[in-house]
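For this depiction, one protein chain was excluded, whereas all remaining protein chains were kept in their positions.
Right after this comes subunit A.
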Amino acid sequence: MAGSLGKRWRSEVFAWGLLAPSLLFLAVFTFYPIWITGVQSFYTKNLAVREPVFAGADNYSQLFSDSLFHKVLINNFWYMLGTVPGALALGLIFALFANRALKLRGFVRVSFFYPNVIPMIALANVWLFIYTPEYGLLSRLTDMIGAGHTAWLGSEKWVMPALVVMMVWKEAGYFMIFYLAGLQNIPNDLYEAAQVDGVGKWRVFWRITFPLLMPTTLFVLVVALTNAFKTIDQLFIMTQGGPNNASNLLLYYIYQQAFSYWDFGAAAAATIVMIAFMLLITVLQFVGMDRKIHYR
């Protein structure tokens, strides 16, 4: 009894010992800053008020009555709805294709993956050229087919779809890698059994491949959802959130509050809202979907 307790205690210490370094970093660089941000969100600190003054929930009530904040949330919702399913589906299709293609397999994989290796800033500049009105690549194409040209990034209607397309293109290759790994983990005998029974390809995909890829899909989904909130580099290069805030996203809004308007109280409150939002998504993901997934 005492022996097993001692053993348990030892393994407990060992486990905490292993966790300690990363816990330390999490504490210093994650939990402590979140705590400070939380505290700041209840104080007013901006250009007019240099020393922080306690303000209760003022920052939050101002935030929720700010029409720009509403717009930014709605924008971010559409952005998420555009990029997440698109990138996931395309990533899966790439993976299925790259898994089959026997000739030039390496070439196919590399060409699907390379957008992900290029830094976002560089890509944003490339796509800035593609979307340039009049003499940009896309405008020339539409010109050739007689569709006239649109200022993709200068139009409230088109700026979001334009950014979504770019993001899907960039992310699909990354998700392909995970799906490829997932595909290779599916035992071949399942497919052989299906073949023996004469099951159609479509049915094989929906009954074997897709369900067995669910763990991968869950992981990729979390990554994609969070990316939809945290990847904003392209906004700095391509739109600055414009025109008329049509491409302004939550994290960019926070940046503007903090470093364009120097309103740290408002920025902290918006940050807390974002953290709460992200936590909610993660929790829903893990709790809600855990049950339906076929882990082996």
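By our rule, a residue touches a chain if its C-beta (ideal position, glycine included) is under 8 Å from a C-beta of that chain, and two chains touch if they have at least 3 such contacts; residues count from 1.
The definition used in the following text is that contacts and distances are computed from a predicted model.
Novice: Which choice in "2Fe-2S iron-sulfur cluster protein", "Extracellular solute-binding protein", "Actinorhodin polyketide putative beta-ketoacyl synthase 2" or "Sarcosine oxidase, delta subunit family" gives the name that UniProt lists for the one chain left out?
Specialist: Missing chain, UniProt protein name: "Extracellular solute-binding protein".
Novice: Considering the whole complex rather than only what is displayed, give the residues of subunit A touching the chain that is not shown.
Specialist: 26, 29-31, 33-34, 36-37, 40, 46-50, 68, 132-135, 150-151, 153-156, 226, 229-230, 239-245, 251, 254-256, 258-263, 267-268, 271, 274-275, 278-279, 282
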